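Structure first, then comments.
Every protein chain except one is present and positioned as in the full complex.
Note that the chains are named A and B in the order they appear, and that numbering of residues resets to 1 at the start of each chain.
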Amino acid sequence: MAGLVLLVAILVVGVLAPVISPQNPYDLAQLDVMDSKLAPGEKSPDGRTYWLGTDDQGRDMLSGIFYGLRISLGVGIASTVFALAIGLVFGLVAAYFGGWVDTLVMRIVDIQLSFPAILIALVLLAVLGQGVDKIVVALVTVQWAYYARTVRSSALVERQKEYIEAARVLALGQARVVFRHLLPNCLPPLIVVATVQVAHAIALEATLSFLGLGLPITEPSLGLLISNGFQYMLSGKYWISFYPGLALLLTIMAINLVADQLRDILNPRLRK
Amino acid sequence: MLRILRLAIAALTLLGLAGPASAAKEREVSIGLQAAITSMDPHYHNLSPNNSMMLHVFEPLIKRDANQKLVPGLAASWKAVDDLTWEFKLRKNVRFHDGSPLTADDVVFTLKRVPNVPNSPSSFATFTKPIVDVKVVDPHTLIFKTATPHVLLPSDLASVMIVSKLHGEKAATEDYNSGKAAIGTGPYKLAEYVPNQRVVLKANYGYWGGEEPWDKITFKILTNPAARVAALLSGDVQMIETVPTADIARLGKDPKYNVVDKVSNRVIYVHLNQSTDKAPPFVTDKSGKPLEKNPFRDARVRKALSVGVNRDVIVDRVMEKKAVAAAQLLPDFFYGTSKKLKPAKYDLEGAKKLLAEAGYPNGFALTIHGPNNRYINDDKVAQAVAQFYSRIGIDAKVETMPSSVYFTRASKLEFGYMILGWGTESGEQGSSLRSLLATFNRERGMGVTNRGRYSNPAFDKVLETALVTMDDKKREALIQQAAEMAMNDTALIPLHYEVSTWATTKGFDYTARTDQYTLAMGLKPRK
Partner (left out) sequence: MLAYAIRRFGQSFFVLVLMSFLVFVGVYAIGNPVELLVNPQADDAERIRATAALGLDKAFLEQYWVFLKGAASGDLGRSFVYNVPALSLILDKLPATIELAFVAMVIAIALGIPLGLVAGLKPDSILGRGIMAGSILGFSLPTFWVGLVLIMVFSVQLGWLPSNGRGETVTVAGVPLSFLTADGLLHLAMPAVNLALFKLSLLIRLTRAGTREAVLQDYVKFARAKGLTQGRVIGVHVLKNILIPIVTVIGLELGSVIAFAIVTESIFAWPGTGKLLIDSINQLDRPVIVAYLLVIVTLFIFINFVVDVLYSMLDPRVRLGGAASH
């Protein structure tokens, strides 16, 4: 329950960011580099107060976090949903049909898993340029194979069980067997992986930003805020990466608390 | 989890296994470097970190002091006999690490080897190519002939390490890496080279220039800036180069550390793409429609973009004072720089007026492109510049990317507004003007890195005259004149000179250098 409240609150903040933020942190014209690196509550030369301090460009951290939440959640959820959908289809198909279909899909998975995210991100950056959509593409490309393998492993077991045999004997359509019978029973471990992977996707985006391959530097996500603040940690300007880190922690906690509930509700076996 | 670890560590501490990294032994130091040394072959890769490392083991005929002034190296003296002839006298007391004496034959061998290193990704042949003939007068005297007057010969030869003919004759790059052929004349011998990890040097006690204070030096490659600082703070190394600007203030205040800095030969500047009649890529009107004319071909627009940037604020806030506002391509104590050139003064109204005069009263839109892992705080500088442009009515977006992507695209002129950097290894401004601003002609070696494609025949003429003028005074005056012409025309926008920084633990003194090299020869124990 607490998780749901927290998640709703975070989503509301994310959606309403442009309305409730003291500043538009993505508009460079509204930033003043003279106000850079102010500590929380410290007065700026022209008398303004930034409650969570400012970053190296004079960006208000509070506004940055509100806007960053939007981007991080968007990137994390979008990439997970797409990757999950693609992985699910390929994994189920591979397990259900077996034979050369399985071989083909799994060898593609092998290739995909060994392809480093930074290389994919770098190729996309060079060919397509920078942007949120490109980051989502990169994350989906990196992650779908992971789901495909996880789904397949569960489906391989389920495939052998009596109810699937029964469904086959009843000559139900193949699509029906796969999606109505096989899928629901493969979901539980997948949901665990997926909820962790939303967090992982957000963290991966942060890592790509840390390596200079992420989002445009002027439109920071939580991850980019953290990695920008990273270099100020040893010098004691903790707030530049601490507060975004806290926001990220709360967000991921909320997602996982809700997902844990959701899994119990969706799980056909726990309902019995 | 962490508790278990802490307990385990506490237990180890009690057993005396852990404890802070033991203080370095008397005559041993570790130094944290920011970039990998790609080889110990002194002629394999013309790259600053390599060139810096090589100077410990090998030596050139002519060296550069901390301000990049030429001083005698293995050559005791040199002079131009006429426009095409140079005479070099070698020192007589120099021995290689194995005890064999240095002679003119080693120099001849070196000049032959330089252009013929297999697989070299960036050779030193550029420096030896002007020499068309070498005569050995006696074992310690050489005569070099050039085809055309080549005033920069001494400066070029300061980049070429002399290797031993005896050990180098059949040696490949691997033999230098393994140490087998890495027999130089320098103050240190190579003990171990592990690619991308460390280089270990031992003292050469028979060094002709006198003994150095260290028996053993370990250079650790610590590319991540935070890791480098952490290594210093935890006592794993005694010195680091390129201290992140964020940490300088803290280290400077701490009595346990010592920070030294010096303005460097690297200028951070902007090339404005003037290659096309129509607007270059990423330069549009405010609604995103293409502009009819290339605004960067108008000197007034270029000037507006220059005076519209407040360099003092960038230096103060973004670079944490570790930069100097730039007026030309080198700080004005270098050869060929003009004292008349001053950094453009921030002038908000003036910039707006210039834009209006040039026909852009409402400004236009551009994207600032820059690298994000090449220069000090490069991505932050780009954003700060964009902030200033928003105030003169220009919509500026910022796109930064890793240098692997950036430089390829910049060289293909895929950008309009490019933030770049240039370090002048020769220490004289003529070569920088030639590479960055002479009309682009790679065949002739002119304007080879002129990514703005600025072209001004009057400027070219003065510069080319300078390049073949043998008289030092006259040549300097011509280079100064060329620099003034280009800078007054805002051929490019100089932003600032980087300041190089080093931090040591207390008890050391380091002589800071303009060429950003980290040399153990400059590190002395404090008395």
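Note that in this section a contact is a pair of C-beta atoms (placed from the backbone, for glycine too) under 8 Å apart; a residue touches a chain by one contact, two chains touch by 3 or more.
Treat the numbers as computed from the prediction; the structure is a model and nothing was measured.
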(request) Report, in label order, the displayed chains that the undisplayed chain touches. (result) A, B
(request) Identify the residue among B:D98, B:D138 or B:E174 that touches the chain left out of the display. (result) B:E174
(request) Kindly state which of the options A:I10, A:A167 or A:L234 is in contact with the chain not pictured. (result) A:L234
(message) In the whole complex, not just what's shown, which of A:I10, A:L38, A:L52 or A:A117 touches the removed chain?
(response) A:A117
(message) So one chain is hidden, and I want to know which residue out of B:K202, B:R391 or B:R409 touches that hidden chain in the complete assembly.
(response) B:R409
(request) Check the options A:S36, A:Q130 or A:S154 and report the residue that touches the missing chain. (result) A:S154
(request) Provide the residue numbers of subunit A that touch the chain removed from this figure. (result) 97-99, 101-103, 106-107, 109-111, 113-120, 122-123, 126-127, 146, 149-150, 153-154, 156-157, 159-161, 168, 188-189, 192-193, 196, 199-200, 203, 206-207, 210-211, 223, 226-227, 230, 233-234, 241, 245, 248-249, 251-253, 256, 260, 263, 267, 269-270, 272
(request) In the full complex, which bits of subunit B touch the chain not displayed? Write them out. (result) 1-2, 5, 9, 12-13, 17-21, 36, 38-39, 41, 44-47, 118-123, 125-126, 173-174, 177, 194-197, 220-224, 226-227, 230-231, 233-236, 373, 402-405, 407-409, 411, 422, 425, 431, 435, 442-445, 448-449
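Rule of thumb we're sticking to: only the chains that are shown with their structure count from here on.
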(message) With touch defined as at the start, can you tell me which subunit A residues reach subunit B in the complex?
(response) 28-29, 31-34, 36-37, 56-57, 122, 125-126, 129-130, 211-213, 216-218, 230-237
(request) Over in the complex, which subunit B residues touch subunit A? Could you list them? (result) 225-226, 229-230, 233, 244, 246-247, 249-250, 313-314, 317-318, 372-373, 379-380, 382-384, 386-387, 390-391, 396-402, 404-405, 408-409
